[in-house]
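Missing here: one protein chain of the complex. Every other protein chain is in place.
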Amino acid sequence: MNPKQFRLEYLARLVQGEHVGQSDLILEGLASLDAAQAKHIAFVNADKYLDQARASKAGALIVTPTLKNQLDTHNNFIVVDNPYLAFAILTHVFEKKNQHQGIESTAQIHPSAMIADSAYIGHYVVIGEHCVVGDHTIIQSHVKIDHDIEIGQHCFIDSHVTLTGDTKIGDRVRIHANTVIGGEGFGFAPYQGKWHRIAQLGSVKIGNDVRIGSNCSIDRGALDDTILEDGVIIDNLVQIAHNVKIGANTALAAKCGIAGSTTIGKNCVLAGAVGVVGHINIADNVTITGMSMVTKSISEAGSYSSGTPMLESLHWKRAAVRFKQLADVPLTQLLKRLDHIQAQIESLESTFKRK
Amino acid sequence: MNPKQFRLEYLARLVQGEHVGQSDLILEGLASLDAAQAKHIAFVNADKYLDQARASKAGALIVTPTLKNQLDTHNNFIVVDNPYLAFAILTHVFEKKNQHQGIESTAQIHPSAMIADSAYIGHYVVIGEHCVVGDHTIIQSHVKIDHDIEIGQHCFIDSHVTLTGDTKIGDRVRIHANTVIGGEGFGFAPYQGKWHRIAQLGSVKIGNDVRIGSNCSIDRGALDDTILEDGVIIDNLVQIAHNVKIGANTALAAKCGIAGSTTIGKNCVLAGAVGVVGHINIADNVTITGMSMVTKSISEAGSYSSGTPMLESLHWKRAAVRFKQLADVPLTQLLKRLDHIQAQIESLESTFKRK
Partner (left out) sequence: MNPKQFRLEYLARLVQGEHVGQSDLILEGLASLDAAQAKHIAFVNADKYLDQARASKAGALIVTPTLKNQLDTHNNFIVVDNPYLAFAILTHVFEKKNQHQGIESTAQIHPSAMIADSAYIGHYVVIGEHCVVGDHTIIQSHVKIDHDIEIGQHCFIDSHVTLTGDTKIGDRVRIHANTVIGGEGFGFAPYQGKWHRIAQLGSVKIGNDVRIGSNCSIDRGALDDTILEDGVIIDNLVQIAHNVKIGANTALAAKCGIAGSTTIGKNCVLAGAVGVVGHINIADNVTITGMSMVTKSISEAGSYSSGTPMLESLHWKRAAVRFKQLADVPLTQLLKRLDHIQAQIESLESTFKRK
């Protein structure tokens, strides 16, 4: 398998950058500064990587004008304002792509389903009644697409994904392996000591340019829909309960869990393993640090946290015991008492001196 | 596809309620108060929803007698004592059901397996030696049922579920997509700096009316079995380790994890992402709030919590630094010292006055 080969000049043009040095230098891949060889191009994003850059064997470097001036160890550059973005763009040039079109002979597709000619349907895919798969969409092997599912154009659905619950998916959506979308929400009415299942009649609506990682569970709504707006990106092992709404361009890192009927605004970032309770609202532009527990609505943009810092275990045990005691230690009152005592002493002292 | 249509009178009878208004009103679906149209029925469960109810375009409302008296905006009602339960019952009326029976031609079923005539076995299902699938049970596409698995009647097993480890499943059990039951427990004997795998010889026993969400892992026991009693309900992405026992009608919300050999009682509720350490016992009727860390047995019914509340991040950082310091601040002693100092001052003051 021959690797992809591109000229420096060509790559510079792709990222709207300036090439410096040997314009016809042949490059076969992107690499990190440490791992790069003469056939690779690497990127430098900040002053702190200059030493690594100087020691790198990369054939060419993607840099800012300022960084370039500090690098006399290399001759070949692509000069841009935002090297990280240029790198992001070039990753697509070197990516191996699934170029297949058409339907593998082992796929089971209901006659009422409409599959675009330019789509690819992998082995052992099952597609039910009234489904739609758009142009240039790739459905990898073993995907289950239940009835009444619609998938837009240029989507990528990896193996073992289960799509059910009448889910509707926009364009350029990527769903990674073994994720379940449209599963039944966790709704039960307690009655006489037992749980009575509430059939979930809603659906899931996913906008354009959404990315969902592997092993995620995104449940369909009870009556209304669970909604992911355009540009939402979600990492692996994330739980989105029924009737959650997530605003455009919000990012959820791995292992987050959002309980039922919660609304999260636009442009939020939830770091790893954040848990959000049900039936609350989170404003736009909110950042929540890793493993935080969100138990009430957040109405102001900003950064929020919970938890305790990691300590050596014996130190932690002492602090943890004190945390228990805190319940019975009136901290603010304690400060007031101290102030009061201080005043009493000063009064005593001054009276005493006067005598 | 024609929607289901039912008369108000009929729906009222199904929930043992009284219909008020136009008995032959045709209803085509359930909806939330906000989304409901004239063809929908919605439910009102508490006074706080009265304004929403008044503004709702729903053709009919499910209410209590008291709520009905406060709603002169609508004419058609189903009056019951428990509107939420009535709603739960009616969701099943409007649910689209898989009516299929029989075995898809692509299913691979070992000749020794016994499949009820009324069961449905989807495409690409694989069923091994000595398995049993009961009446009216639905096995969706791509399910893997290893050897010696027994599944009762009226069960629903969604796509990509893996059943292994000689798992035995009762009646009316629902297992959602991509869940793994009976996988090998995480058992290793450390010896000379390496981990020596302990083959897991136990199984998983699941009672009747159990519900398990998507992407869950429920491991088989090391020697004895992992047990879920009747009526247990489990949300998505939950980990149940080997030899765990969960009592009847206990509910586990998404992302909970129960470590090995722990026993949880009946009628407990674990909110989202609760973690329970191994080899402990939790009594009946225990509630544990979200993201709590349970590190020791709980012998009394009640509600338990851990963690810290969410704060604005800069506020949190100051509190977190203080948490570290707590280890070296003798809080209870501090209060005693304050009391002691107070006494000393008062003594000084009184002596002083006497002079």
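The first chain written gets the first letter, and so on, giving A and B; residue counts start at 1 in each chain.
Operating definition for what follows: contacts are C-beta pairs under 8 Å (C-beta built on N, C-alpha and C of every residue); 3 or more make two chains touch, one makes a residue touch a chain.
Because the structure is predicted, anything quoted here is derived from the model rather than measured.
Student: Among the options B:Thr137, B:Thr164 or B:Asn208, which residue touches the chain absent from this view?
Tutor: Result: among the candidates, B:Thr164 touches the missing chain.
Student: Pick out the residues on chain A that sit against the missing chain.
Tutor: Per the touch rule, chain A residues meeting the hidden chain are 1, 29-32, 34-35, 82, 84-85, 87-89, 91-92, 94-95, 104, 106, 122-124, 140-142, 158-160, 174, 176-178, 209, 211, 213-215, 231, 233, 235-237, 249, 251, 253-255, 267, 272-273, 290-291, 307-314, 316-317, 320-321, 323-324, 326-329, 331-332, 334-335, 338, 341-342, 345, 348-349, 352.
Student: Since one chain isn't shown, list which residues of chain B touch it in the complete complex.
Tutor: Residues of chain B in touch with the missing chain: 108, 124, 126, 130, 142, 144, 146, 160, 162, 164, 178-180, 183-184, 186-189, 191, 193-201, 215-217, 219, 222-224, 237, 239, 241, 255, 257, 259, 273, 275, 277, 287-289, 292-296, 298, 302-309, 311, 315-316, 318-319, 322-323, 325-326, 328-329, 334, 337-338, 341, 344-345, 348, 351-352.
FYI, only the chains that are shown with their structure count from here on.
Student: Enter the angle, 0 to 180° in steps of 5, of the rotation superposing CA atoms of chain A on those of chain B.
Tutor: In degrees, rounded to 5: 120.
Student: From the C-alpha centre of chain A to that of chain B, how far is it in Å?
Tutor: 25
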